[in-house]
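Removed from the display is one protein chain of the complex; every other protein chain stays in position.
Presenting chain A:
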C-alpha cells in the first residue's frame, strides 16, 4: 500500500527516494510525445510524470489509442520523447551513448510486444536466443541452455524446433515472453501479454509474471485491459487520451 504513495504528485516530483526505500529504476518527468504526420499532429502523451520503483509490479490501463504502447516504448528506450526527461537509474537517457542504451536494453529490459514480433525465419528456440546474441562473451551453449530454460518456464519445451508460423497466437505470445525472460532482465515491459491468450493460459502467464516479480524481484510494467489482472498488481496507472488520470 505504501507504493500508492509513490503515485502521489508529491512523491513523483520528490527528488528523495520513496519512503519504503525502493530506488526508482525508471523516472519519467513531464513527458510529451507528439507524432507529426503531414496532415495531423497527434499528442500521444501529454505531460506524463511517473516513477517506476525497483521490484514493483505496475499495470497500465486505458482505452485504445490513449498512448500506452507509446509510453512503453519510451520506457524501453526505443524512442525519444518530444519533450521531458527519462531517467534510468537516476541518469537521464540523453546522457547515455547509443551503445550504452543498446546495452541497457539488452541487460536491463525484457520487452513483450503487443504483436509478438517474432522472427519468422527463426525457430522458436533461435527466437528466444536473439537477446542473448547481443550479450558479449556468452557461449552458444549457454545461450541455448538459457533459451530452453525460458521456454520451459512458459510451457513450450515441446515446441522449440517449430517456426512461429506453425504456432497459435497464444503460443507465439509465450515465445515472446520466453524471449523477454531469457536475458534475465531487471525490468519486464509487457504490452498486453495476455491479450491473445484464453483465460486459463492468461492466468498462467499472469502467475508467471507475478512469480518473477515476487521471487526474483523483477520489476514489471504491464499494459492490460483486464481489470482482474490489474487488481493483482501493486499499482495501477490509468491513462486517458495521453494523460495520466490516476
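Everything below uses one rule, namely that contacts are C-beta pairs under 8 Å (C-beta built on N, C-alpha and C of every residue); 3 or more make two chains touch, one makes a residue touch a chain; residues count from 1.
The definition used in the following text is that contacts and distances are computed from a predicted model.
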Hidden chain of the complex, named as in its UniProt record, picked from "Competence protein ComFC", "ABC transporter permease", "ATP/GTP-binding protein" or "Phosphonate C-P lyase system protein PhnH": "ABC transporter permease"
Touch with the omitted chain, as defined above, among A:49, A:103 or A:149: A:103
Among A:121, A:152 or A:227, residue touching the chain not depicted: A:121
Of A:65, A:90 or A:140, the one touching the omitted chain in the full complex: A:140
Touching residues on chain A - with respect to the absent chain: 69, 73, 76, 78-79, 98-99, 102-103, 105-107, 111, 113, 115, 117, 119, 121-123, 126, 129-131, 133-135, 140, 163, 179, 183
